[in-house]
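Everything below concerns the one structure shown next.
With one protein chain removed, the remaining protein chains of the complex are shown where they sit.
After this line comes chain A, so read on.
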Amino acid sequence: MRHTLSVMVENEPGVLSRVAGLFSGRGFNIESLNVAPTLEKGVSLMTIVAEGDEAIIEQIVKQLRKLVPVITVKDLTEVQSVERETVLLKLNAEDSKRAEILRVTDIFRCKIVDVSCDELTVECTGDRGKIKAIVNLLGRFGIKEIARTGNVAMKRSMQMD
């Protein structure tokens, strides 16, 4: 099963490598890893998406907690959470395709962030399903380049039954 882990770490040199090394050293696979500073000085938030059965995820969580610079680890899969990813897509966009591309991107509330004679660069933000759908839909026009941030996630304030 896919798990999203929210990991608060001390923002110090080598911390990313410690976390990534933990995964590689034990043969765990990371699907995506996103890291950036938080409001608290010296603290960064990592969002890690990893796949594995319950025993593997339990080990990953415990091993992460064991790292000295790790402050907290939360498995967001156990709670209701908001997950978002941003993707940049550079598309083939000759004149004949352009209107259709714009229609699709409009439906998905994407932004056009760069234009040239035969290319369009589209920015899209959404959950995993939306990203998958837009990549599929725009794929038929020909994606020349793709850049994804990986998931960022946060627990929802209200946990509904």
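Operating definition for what follows: a residue touches a chain if its C-beta (ideal position, glycine included) is under 8 Å from a C-beta of that chain, and two chains touch if they have at least 3 such contacts; residues count from 1.
Definition applied: contacts and distances are computed from a predicted model.
*Asks:* Among "Hydrogenase formation protein HypD", "(Fe-S)-binding protein", "Alpha-ketoacid dehydrogenase subunit beta" or "Acetolactate synthase", go ahead and choose the protein name stored in UniProt for the chain not displayed.
*Replies:* In UniProt, the chain excluded from the picture bears the name "Acetolactate synthase".
*Asks:* From the list A:9, A:124 or A:153, pick the residue that touches the absent chain.
*Replies:* From the options A:9, A:124 or A:153, the contact with the absent chain belongs to A:9.
*Asks:* Considering the complete complex, identify which of A:39, A:68, A:117 or A:160 is in touch with the unshown chain.
*Replies:* Selected residue, touching the omitted chain: A:68.
*Asks:* If you put the missing chain back, which residues of chain A would it touch?
*Replies:* 9-10, 13-14, 17-18, 21, 25, 55, 58-59, 62-63, 65-66, 68-71
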